[in-house]
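The complex appears here without one of its protein chains, the remainder shown in place.
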């Protein structure tokens, strides 16, 4: 088995509140290889917070603890901001849900990509511009010259998200964390954006953490899925096995989705059980085992 | 119940005028559940807002329960007949008004008596229970807020509910609860629904007929069975159904 690119053991993220300490993430462990790893859960399950913790983006007073958080064998747990900044962008990148809030509205798109690239790779302006054009082409943007000179408000949501991906990919990161990257997009644009990310994983051997609330999408797009509930991973599955999930929470989530091919009068409602918060996990091994053939 | 003919809705003035809805016509029968689907910017929510009188820049003909409506003025009878549930339950409740205050105001404006008893009744109807009566929105989850919004809409015993993506801001398990609630309420109160959604599966679950919209126009009106079979008359409909089914690796 190859060395995992990212290895996380027993990750905790907690926030002190007036009512006591709130634990957003409670002991999450996983390994990431050159694969598409889906992280699924409902709001408040801690899925986004897990992504932020890896990048050191949990703001104080939030606290991050873990037994281990290694990137290529090197610990990145609670690195000082300066060290984290080196990793962020150049080795791990993040794509957020809404491109509108992640792009600077008063800079042209080209300038932003060039800046992002030079910040990490250095080099001359001309070389960076060439790289930026290349990246825009890589995310299937026709007429990249024109887009380079456009401002963020002049492009559509789908294009904005592709530009974000282009920007994040400019410094050639090893790992991309995508937090609900397609939730704000229309279905027809969604497929394009997913195709681009898919190709990047395949062609560049990138590791992808795909955080989403959409079970079906994750099942279709990812290789492996972690299902999170109340700050813990309750089940880990190979994506093609999702519909044979064993944890009642996963089953309940799947059942509560309306389906065009199986009309029902009333949808089954998820009955939450208190013991899901603390019971031992299903398939402890799969949590860290990398998929075959990687 | 609802008849819309040649509806045009626009925003702004020439030369910046944007035509959000173009020549839309459809009819919804009493007791029917009608869906409007389309991608963002297709004008589906705009139609609801124009019907509700929240937009005044429209032309065409809108009849609600046999009465034509005009501009953005609506009379008391209209508000008693038609109510709306909004997409974002975080934005549709006043942050400083408790559940009690919200329902109290709605009932009073609808000219109801026995307000105290009716508030409890409404809370029971939407499955919240009386323990929620004096909470403020920040003490409620998204699904609970949406239930309050539905209770408010039901205050005047309306006959037509305009549902603007009522579950798109909610988790899927909560979505199932709200959709079930809407199904039950429709049956119990004999309501007519016009539901806007980008989610074909939700519309397929809730509606009898639906209109597929693109660029402010209705591409086609279809029965829900045709939607389930994936049998659209138009290319765009088939494309939309395929894309909604999920991701196929290229």
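Points worth noting:
First chain written, first letter: the chains are A and B, and each begins at residue 1.
Just so we're on the same page, a contact is a pair of C-beta atoms (placed from the backbone, for glycine too) under 8 Å apart; a residue touches a chain by one contact, two chains touch by 3 or more.
Basically, contacts and distances are computed from a predicted model.
Remark: of the listed names "ABC transporter permease", "Glutamyl-tRNA(Gln) amidotransferase subunit A", "Amidohydrolase, imidazolonepropionase" or "Altronate hydrolase", the one matching the undisplayed chain in UniProt is "ABC transporter permease".
Considering the full assembly, B:93 is the residue among B:47, B:93 or B:163 that touches the omitted chain.
Considering the whole complex, the residue from B:63, B:105, B:184 or B:208 that touches the absent chain is B:105. For chain B, the residues touching the chain absent from view are 49, 52-54, 76, 79, 82-84, 86-88, 91-96, 98, 100, 105-106, 109-110, 130-132, 134-136, 139, 149, 152-153, 155-156.
What we mean here is this: only the chains that are shown with their structure count from here on.
Touching chain A in their complex are the following residues of chain B: 39-40, 142, 171-177, 179-180, 183, 198, 200-202, 204-206, 227-228, 230, 239-241, 243-250.
By the touch criterion given at the top, residues 42-43, 157, 186-188, 190-191, 194-195, 198-199, 213, 215-217, 220-221, 252-253, 256-261, 263-270 of chain A touch chain B in their complex.
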